[in-house]
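The complex appears here without one of its protein chains, the remainder shown in place.
What follows is subunit A.
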Amino acid sequence: MASVCHWDGTLSPSDFDSSVSTLCERWREANTDLPQWLWMPCHMAGASSCNAMGYLAMENVYHQNAKEEVSCEGSISGDMELVDDATLVKSYKDDMHVYDYHIAYNFNFRVPVLYFRGYQCDGCPLKLGDIEKDLPAYSLNVLRESKWTFITQEDHPYLHRPWYTLHPCGTNDWMKSMLGRDMPNKDPHMLHYISAWLSVVGQAVGLRIPLGLYKSL
């Protein structure tokens, strides 16, 4: 909790929780084709009353050749939207990839972190090279040019398996540049933090951020 005029770009666990709710709301209101974000709480023996324990999940994002994105809203999301079956059948080709995105709080860096993974339709996981082929040009530029955004593979903090991730070590610096050192004055509970953060990291991984999210910043 640095003094208000000298915000260091980080987020406390309880502010992460409030920011999560705001993101989910914004995402819903933005009326995007993409699936909803769902909060998945995680209990850990001995520390169950802790804030920010868990992750946000947006799964089953269909992706075809970096040109088209079709979403598949299955039972994982609360809303059962009517899906055009004809569209799905047509798109269900071998080169259709499926992506899952998770957002978890990193207690050491005190920032959110994005985890993602991709599969072929048969469940076979995608390697980094395949994922990069799916990324639009602007993402590849972001990854190449920024020293802060690079994709690595790390163990998911709750699922104990390797996921791709963007390393969190520079996040507080660029969040501070983006939102300004007096952010806590404008937004004492950091409600917009995750939305702002996602609008940047989303670009690095080719996630189409709905315009509604930008407008509210």
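Throughout what follows, contacts are C-beta pairs under 8 Å (C-beta built on N, C-alpha and C of every residue); 3 or more make two chains touch, one makes a residue touch a chain; residues count from 1.
In the analysis below, contacts and distances are computed from a predicted model.
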Worksheet item: Going by UniProt, what is the name of the one chain that was not included in the view, given "Autophagy protein 5", "tRNA (adenine(58)-N(1))-methyltransferase non-catalytic subunit TRM6", "5'-nucleotidase, cytosolic IAa" or "Cytochrome c oxidase subunit NDUFA4"?
Response: "Autophagy protein 5"
Fill in: For subunit A, residues in touch with the removed chain
1-3, 5-6, 8, 43-49, 107-109, 125, 153-155, 157, 160-162, 167, 169
